[in-house]
Structures are given as C-alpha cells and as structure tokens.
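Taking it in order: structure first as structure tokens, then the write-up.
A single protein chain has been omitted from the complex, and every remaining protein chain is retained in its original position.
When the chains are written out, they are named A and B in that same order, and each has its own residue count from 1.
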C-alpha cells in the first residue's frame, strides 16, 4: 500500500503527493448565509462608478447576487434584485423613468426602495402592490463610486469616511474597474504581500514600477484597529525608504505610490489609491478603485490623475506567451486555481510552526474571525492611518531605524520590530 | 436569527429575501420518464423542415434525445438514434443510399424503421442483424415540416389536421426555425399572455407590430377542448377589435395576425401561423412554424408569404445594448433564467389567492394535469377553432360587447365574461 502525504520529503516524489489542498471555505465563500459572505455584507461595498448610470439600467453581480442598478430621472440610485417579481424577466431591459424602473415585459414599475408602484394587467382591485415589495438595497455615492449595503437592515452602519479620503490638498478620482476570474481572498492576500513587488513586478518581469522595488525589503506587519499594514523598508543609497500598504478588513486596500524610487527625501504621505476587492461570486472578483491625486503639481505624477491610464502589471497579458514573458498580478493570482488555499498548499501547511511572512493576512485568520464575530473591526470610520510612505536620510549607516521617520502627524509610533514580525 | 421569506413586506428588504424560487419540474422537465416528457411524447412533434433533408443527414436533439433525421434515396424519411449501435459513431457522418443510411465507421446499414440491413465486418454467420433493431421513430410530413412520434408505439395517434390547417383559400408555408436557450414552458406561457404585446412590443420597444397594440386590452381566457385561448378586445375609434391566440396543448400556438390595427372592419379570420414550441432539452427550445397565407391578394400582406422574412421581435438583439434599447421576446423570456417558475417568483406565490391574468397557462396547471393523465386532450383532430381575429363597428359606444361579433361560422358562442376571466 502506497503512503501518500500532503507534503513531500523525497526527490522525484510526485507520485506520493496526491492530496489536493482544500480551500478555506470559511473565508472564501461569499454567498448569503456563509460566514464570510455575511461578514462582507456588514460593510458598504462599491458596485459601480457613478457615471456608469446613464439612460440604461446596469446589471451587476455582487456577493453572488444578481442585481440591477440604475439612476431614476429624479436622480435617485436604485439597486434591485435583477429578476422582476412578476414573471422573472430581467430588469436590465427595463425602462427608467422619474419614479423608478418599469419592467419591459408587462410594465410593472418599481421604486429605488423596492416599492411596487404599478402592476398594469393585474385586476383593478388587486392589492398586491400595496402589500408587497421587490428586493432592494440602500445605496450611497462617494468619490465617484456607488456603494451598497447588502447586510441586515438593522445593522446598517453609516458610510465610513476614512481619514485618507479627506486628505487636505488631495482630490478623489474614480479610477479603473476590472475583473479577475478567481476568489477574492487570494487577491486580497496579495495586497499584504510586499515580497512579490520585488520578484513579480521587478526581477521577473522587468521593472514595471521602479528599479528600486527589486530589492527585497525589511518587513514588518502590524495590526491596526481596522485591519493590518505591512511596512517595507529599503535602503536606497543614503536614504531609508519606508513603504506601507494597508488592508482595511475585509476588502479595502490602501496602496502606497508605485512611482517612488527612494531617492527623493520627503515626509510620510498617504495612499495613491483606495481599492476594493469586491467578490462577484466565489470564483470571480471585481476591482473598483478611486485614486488620490494631489491638487498641487508634483506630489502625484500627472498620469495618475488621468483615469484612463491603467496601473501597470494588473491586467491579463495580451497572449499566453506575453503572459509567460512578463507575468503580472493577473497571471500570478489567477493561476493559483479558481480558489486557492491560504497558505497555498501542503508545503506551507507542513511548515505551520514557522509562519511565513509572505502569507500574513491568512496567518491572522483565527484572530480576525474572532474580531469579526465580535464586530469590533466593523466600526466605520474607525480610522485608516495616513502613514503610508516616507523617505528619510539615514543617520545610522548600518541599519534602518524607523523610529527616526515618524514625523508626519502619525498618531501611533511604529516601534522597531524584529524581521519576522508579529507572526511567531 | 434572521427571518427570511419568499416575499417581502418592507422597503430595502433585499437581505431578507433569500429563497430562490424553484422550477415546477413536473411541467418543465422533458426527458424520458418525466411526467411532462412523457406527455409531450404523446403528440406528433415537428423536428425540422422537409427541405432540410438533402444529401447529408441532419442531426437533431428533441426532448433530450440525440437523433439523426434523413431522407433516403427512395424518399423515405428516417429518424434514428444518433449513435450507431455498433461502436457509437454518430450517424450524422453516415452515407445515405436507396435503402437507408450507412455508418461512416464500419459501414453498418440501417433502414428508416430501424432494421439493421448489413453488418459488414461481422462474422459471415452472424445473426445479429436478423434479431436486433436500431432505435427509430415514425415520421410524417405535413405543410413542409417533418413530424415525429416519440411516444409509446401502442399509443400512436393519427396525425392531427386541425381546421386551421385546411382553411379554404389559404396555403401553408413552412416558415422560420429558431432557438431560445431556456425551458419550453416559459415560452409557451408567453403565447397566452396578451398584456406583453402592449408593453414589450409597443410601449417599451416602440411599435414593432402596430401602434394599436399599445392599448391594454380587455382580457378573457377560455378553455377549449384542446387547450385554451385568450380573447383580447380593444376599442379602436368606432371599431371593436377582437384578437385571440390559441394554445393547443401541450405546445402548439396559433397566433392571430400581428399586422392588424383595428381600423379595417372584417369578419373573423384564422391564425397567421401555427408554431410549435419544441423542447430540445430542459433548457433549450426550438421554434418551428408554418404560416397561413391567403391565396387571394390582400388578406395577408405579401411579406408574410416570403419565408425568409422573420416575425419582428422574436430573435436575440444584435448586441447587449441593442437588447436593452429594444428588448423583444428573446430578452424577456430567456432572461427569466434558464428555467423560470410559473408564476415566476415569490411575489406571485404570495398572491396566489388572486390569480393574475398574465400567467394564465400555469394557473390552470392542476386541471391540465388531470386532463393529461386522462388523455382527454390528447385526442388528435379534436379541433382548433378558426375564431382568431375579427373587427366590427361597435353599436354601443361605451363598452365592447362581444356577442355582436360571433358571425363567422363559430361553433361556440363567446359569452361575455368578467375581466378577470376564469381564473378566480
């Protein structure tokens, strides 16, 4: 009898390695009544850009639910269940008017809040429209994005405006929307993974950001009141370049500029963008972002304020060979399988006693789940920190010391942490 | 604990509405040994046009069964199981000859009735071909269509020639064939739905038939010996326009002309077409029609006798946006989901105590099922009525009275019915 294992301890051992790693369904599934699906529904989720709502309804799939979003002629934005409650025809074919949307098939009319306004063709004495409602979700527009709250009505939080959204001297620019055919979690993990900026985006594919990303940074991971951050510190000649990316749980990334190279000394500044990783369903994910552009020339490059410009390294390559020659985030994340495991496979599971720094988000899973259940990090406005990126001349020639660079209005001090961070 | 329901009674209640409506499998499933599949097999079903049978075999899928239809060189039409009983190769690649069809792979030859004529390559003393048969179904050609009987051999009915098929002064023209990727029942329902002609085909998409269809008609639904009809009555200036569409159960529609506008007074005439809604499988459906064209100029427009002209509003739009701007039957019916529910969803189920006139066919389901089991409506030739469409000047200025217009050889009197019809 063959003994097979989840990890291998011999050369040429493929035959002995049969266990396909399993996904962590508690975190990866997003539909109604799943643990993480319900958790994600406690947060306002972006569903489209405001300027996508014109004269035609817009069909979307969010958290596994088929929906239609539209702006009626009075300006109200509605998010309704896609299928008309009468005969099931899709409301994406509906007629928008001043009061709401009218189904193409028999003309039933619905308001943005789900009120059934008219049921032509029904008996004149029908009370149906007075008693029943179509499924609807509340919406909120901010920064050029349309957000929805799809959770329990009695738990609806105010829309959270983080400090980074209202930074003096900056304006918000709705950016790009794009899709990956894989689970949301392996994408969200990527945001907390500073090592891949050195390999994937620089060493392997050539410098798609700047050459200086090719250095493997000193790494720390810290918990914040709303999630976690990494702190990647590189020495660039006589400078110390401290770069942070923040994960606001469950699915917002605040990403430091990718155009920096560490040569230009400056104080800490905030993120270049706030990007939501919105699950379409268990194996498809939508990216929606707004960008932070300084109103003063120079702090952000001109191209970043041009919404049509795409962040490099994000989209699928034009061909299979092009993807092999210059893989980017799409190739690295989607190719992990439609739903990967965190950590991805058996080698990592076998090494669970020594947590790896490149899978930090999931490494803190048990702690997070407890927080989620307690609702402690669901508090809106709990506060992102603007401590995202700073570059300072280093006095100590041997070793970066980050205590020297906490000089930009930071409300907490980044204490010096040992390299392997909090995941011991 | 959240209480969720099949229908909603609050605004913004999407979260509370989780039950996906279930299909009515008793009516929607069409394969062998399903209730409706067996019922549909009791009727002659059209499978293709006669003139599609040329020098190559024609592969079809009907009621979930993979089949091949061909005309041998002696003129006999055969409908056989697709896969050769020898090694399984598809007979769509077979050679047609005077006696039948020969498999491409090893040359086994089959007659139209399933007789195995030759088994080359088998031992000379093989008795296989004398003992066994390949699966075959009887066929019948009528009106340019090829029909098949796929039911139990001992229950085979004669081919039903309805009165509308042999109307004096009319000829039958094989028309169009097209496919919808959804269940047959939501398509068949549409035929008994007069309200959608006002909304979908006129108000929403602009008048694809005539402007006068845009009035919501007075509606009645009556049972006939072979199914049901609706009677849609509109007042057009001083005229009363009575338009009927007949559902000959299970899956034949006889449809009144769509080029009428109610302005031209005339007696009752028959359908413009007889159209079968043939299930390919549970989630794909084929439309096959013949048209009724008057041999005298003027009673039908010239374009209708041109087989290449398609009925407006039937096919999928050319693009996603075109479908949103001018949705037709394809968009309204297919978008209900691959298999919808009759009535489509929870709102309707919640209102079951007051039947809606726009889902009449399924509302009579229990009655129908009893009839089907008893076989009472399976009698061929039981008789469609030619009372399909008539326009008369109205003497009473206030209210249409249909007793005034029963003047065209109708064998039953249409009594005046209250608006909500028979479905109380």
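Note that in this section a contact is a pair of C-beta atoms (placed from the backbone, for glycine too) under 8 Å apart; a residue touches a chain by one contact, two chains touch by 3 or more.
For clarity, every value in this text was computed on a predicted model and none was experimentally measured.
Enquirer: Taking the entire complex into account, which one of A:56, A:203 or A:222 touches the absent chain?
Expert: Only one listed residue reaches the unshown chain, and that is A:203.
Enquirer: So which of B:151, B:227 or B:270 would be touching the chain we can't see?
Expert: The single option touching the absent chain is B:151.
Enquirer: Identify the residue among B:104, B:299 or B:317 that touches the chain left out of the display.
Expert: The single option touching the absent chain is B:104.
Enquirer: List the residues of subunit A that touch the chain left out of this view.
Expert: Residues touching the hidden chain, for subunit A, are 2, 7-18, 21, 186, 189, 193, 195-196, 198-200, 203-205, 216, 321, 323-325, 327, 331-333, 335-337, 340-341, 343-348, 350-351, 354, 356-359, 419-420.
Enquirer: Could you please point out the subunit B residues that touch the chain left off the display?
Expert: Where subunit B meets the chain not shown: residues 32-33, 41, 56-57, 65, 79-81, 83-90, 92-93, 95, 102-107, 113-116, 120-124, 126-128, 131-138, 150-153.
Assume only the chains that are shown with their structure count from here on.
Enquirer: Using mean CA coordinates as chain centres, what's the subunit A-subunit B distance in Å?
Expert: 48
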